[in-house]
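Every protein chain of the complex appears in place save one, which is left out.
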Amino acid sequence: MDTALIPEGRKRCPLWQFVLFIAVVGAVLLWGVYAMILCWLKGLNQTNMNNAYGFALWIWADLAVIALGGGAFFSGFLKYIIGKDELKNLINYAVIIGFICYSSALLILAIDIGQPLRGWFIFWHANVHSMLTEVAFCLSCYFAVLTIEFIPLILENRQIDKVRFFHNLSHNMHHIMAVFAATGAFLSFFHQGSLGGVAGVLFARPFGFREGVLIWPWTFFLFTWSAAACGPCFTILITKITEKVTRKKLVKDNVIELLAKISGWMLLTYIVAKIIDTWYWAVVTAPEAGFTMMDFYSNNPLYGLWILFLEIVLGGIVPALILITPAGRKNKATLLLATVLAVIGVCVNRWVMVLQVLAVPVMPFESWFMYAPSWQEVATTILPLAYGAILIAIAHRYLPIFPQEPELNPVEQQAG
Amino acid sequence: MKKAQEHTAPKKYGMVIDLDKCTGCGACMAACMAENNVPFREDETDKNLSITWLRVYKLTNGKKFPNADVCYLPRPCMHCEGHHGHSPCVSVCPATATDYSYDTGIVSQIYTRCFGCRYCMAACPYHVRYFNWWDPVWPEGMEKMLSPNVSVRTRGVVEKCSFCFHRYQIAMEKVRYEGRAELAEDEYQTACTQACPANAITFGDLNNHDHAVYKLKTHPDAFRLLERLGTNPKVYYISSREWVRRQGDNYLENEGKVVAKAH
Partner (left out) sequence: MFPFSFEWIWDMSHMVFHGGLWYALSIIGLGMTYCILKSVVDTVQGKGGDGHH
């Protein structure tokens, strides 16, 4: 029925299967939309946030998806600026994943603010000294860049491409894509960093505060670095999941291995820097404020040294070592394991830099603040996952995302 | 109006609270709620959802009878000066909805500008910033008793203690009308200061030699909350009890006795 829309030389599942998938995931999406509407109509009392937890699950989700969406800017940077041309076979998908991540982040932010109709104040009345202002500007601008990078892909749909103007537009946008990619990389280096700065500049919150250079705390650089390291891992992971779901090989191994290798070295260097940062914070920064490191990891039901181990060792050192080893990244199981661990590692990092910062009691006569999200918060956080799955399904079905797909999966009766 | 302000010396309003005098009666909290139209809910069980611009904390020395001791610590906004006005919350607000006044030293909150991102709440270690999780609902007839000098806040914005700034504005109007340059100490006092039956709270200009707070802040037993973080708060506490002073900040085990600092 929809054969005319499916890219030439590519095989897709029957329409009923596709519709069933969309319907099932769509039900989850609607659940999230219902929770979102509740939050907008009734306010943030629908959440389990409170005056101790002004930031909670949503801000973590924001930071996490933006880090994971970092695969788009870093692959773009590697392809267009550094000249790793093999990555052209993965860049389309990295852009789509980035687009989903960033649009999700903007949506979550729109739910998270107490007065959504005043959201534009952050631009209009901008306080340039706030890390959040930098985040808002760079995030919006970079989302525009991602949209620009996504448009030519949409225009490559078989039917849309027949319209001569769209064909030309797609061609011309491809032609100067390096300029957009460079702008995107510039913006990303800043907003990924600013997100790190959000907690790093809180000089009255000893768990998050870091010293730094000029106006930027060390977390500024660490966040950019970790996003550049773990974002591509997420791109690889989603590509592997897509291959599993579609039961097709979509990208050649050498492309995946190249990205995995770069990602591994980025992760290794990042984790060394992160260990130095943690050590300096534990022995210098925190004691200056009157805290020992164990003050942050004891006397509470959740946060122990295990979380540091999970983030740094399991989510950092282990995947880095796997990815920098040729045998590690060539083996499908260890490659998958490494990408999953790296994704967990960066998500845990974002969690502690949002939630644990607020959980730690700062006034000596207070105790730890614990928090569990409400169903509305969970539903609105799952919403982007459902939206992402649907967008990927539609994009994969109707757009030629993977240039190597026809070669890897030759269709016998192409003439039909 | 601006011109008149320019002619007066910069003030630095602050508070000194004598914890040895405080009985924990809560009159300051009640006065603050009434003065500033602070909303409340039918069920205030969860204190993390309550709005209490001034909150009285109960401190204990953790010892058993007969050595057990209790101290009540009223905590308004500290109106942190930080380093040259770089207070933790002001610097992070993305929409310039909170401001540090170099004329008064007061950290303001512009309710109509705040869009509820709550970054300031994350920045404040004293938990003085409160979010309006609900729209304010007043018991039948109570809306007629609200103060006309303080705007009522809507759902979705952050609010906090303003050192009763509206009282400063009213007092300054009078000063200007009478052609005077300076405000007398008793012309501007916060509601909590006036309500305290034990006279535990003293309020005034920390820069002014004639104001009581100027001398009190240099009391040998004076301290500020979390000074080590560099927040540079303008609320001072006095306690003759060492364990109370020690709870004013975080110390490593080997750091020994707390010695009151010169200011």
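Letters A and B mark the chains in the order given here, with residues in each chain numbered from 1 onward.
Heads up, the rule we're going with is that a residue touches a chain if its C-beta (ideal position, glycine included) is under 8 Å from a C-beta of that chain, and two chains touch if they have at least 3 such contacts.
Keep in mind the model is a prediction, meaning the values are calculated, not measured.
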Neighbouring shown chains of the undisplayed chain, as defined at the top: A
Option touching the unshown chain, where A:Q17, A:Q159 or A:N172 are the choices: A:N172
Among A:F18, A:W31, A:F186 or A:Y280, the residue in touch with the chain that has been omitted: A:F186
Interface residues of chain A (partner: the chain not displayed): 123-129, 133-134, 137-138, 141, 144-145, 148, 164-165, 167-174, 176, 179-180, 183, 186-187, 190
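Note that in this section only the chains that are shown with their structure count from here on.
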Approximate Å spacing (C-alpha centroids) for the pair chain A, chain B: 40
Chain A to chain B touching residues, read off their complex: 43-45, 49-55, 112-116, 118-119, 121-122, 124-127, 129-133, 136, 198-199, 201-206, 287-292, 295, 357-358, 362-366, 369
Chain A partner contacts - residues on chain B that touch it in the complex: 46, 48-51, 57, 59, 73, 80, 82, 88, 91-97, 113-127, 129-135, 154-158, 225-226, 228-231, 246-253, 255
